[in-house]
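Structure record follows, encoded as structure tokens.
One chain of protein is taken out of this complex; the other chains stay put.
Then we have subunit A:
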Amino acid sequence: MADVALATRDVPTPEFQTVRTPDPHPRPTKVKADNVKVFYGQKQALNGVSIDIPVKSVTAFIGPSGCGKSTFLRCLNRMNDTIDGCRVEGEILLDNRDIYDASLDVVELRARVGMVFQKPNPFPKSIFDNVAYGPKIHGLARSKAELEEIVVSSLQKASLFNEVKDRLHEPGTGLSGGQQQRLCIARTIAVSPDVILMDEPCSALDPIATAKVEELIDELRENFTIVIVTHSMQQAARVSQRTAFFHLGTLVEEGPTDHVFTNPSERRTQDYITGRFG
């Protein structure tokens, strides 16, 4: 392992200082990343990213394809562990606890840090079972009644309950795309996570379904810390309180969303969000 680490040191890492603009009213930090580097085999995908993600707010990651934003997002619940040849360096603290600590239970971590993907991916089960699955395997419900309560309240929080209450036992895959995505969000929040990661959650949805998910994100931030990766700049501007711009594996700039979209401090951010990248 040490040999591999030494060998990959040859990969040039441009020394770059992230431009940071603090919040006028800073919130406590939920997730703290310090100098996170990711390697896929010999290739370095992320060059020392450090960022504080504030609690109960939405942080958006933006940047062109291949900039490392999704790679970094996947570090936050150790999804990169599942990729062969992927190695993560640096430190990520969730509530001041190192999530890469050997003693940490990864399954438990992923319950605390849930994830919603680009394409809605409900299990081939009923709507009810899709949501009940997580609480069941994590032993969160002691009785059938309690399980039902969790399912109903999760579907309500995901603004889906009224649309599906009469067909809870029909397959989740029979729902529309937007409903499926909200079902996946309900499934994620059923295990009461602290953090929800969203990897382009609306890119497969039509504008109305997108608006519903965005409305939902706005409601969810009262109780959850949300990190969203999106290719839609307008979406990042609409839903997030802080925005982080990645480019070529570096975190170029992070700051309050209002600041980043009206008067970014870094030239590269400016070029990207105004559509001048080339």
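Just so we're on the same page, a residue touches a chain if its C-beta (ideal position, glycine included) is under 8 Å from a C-beta of that chain, and two chains touch if they have at least 3 such contacts; residues count from 1.
The rule is simple: contacts and distances are computed from a predicted model.
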UniProt protein name of the chain not shown, from "Phosphate-specific transport system accessory protein PhoU", "Acetyl-coenzyme A carboxylase carboxyl transferase subunit beta", "Teichoic acid D-alanyltransferase" or "Homoserine O-succinyltransferase": "Phosphate-specific transport system accessory protein PhoU"
Contacting the left-out chain in the complete assembly, out of A:Q42, A:Q156, A:S176 or A:T262: A:T262
For subunit A, residues in touch with the removed chain: 233-234, 237, 261-264, 269-271, 273-278
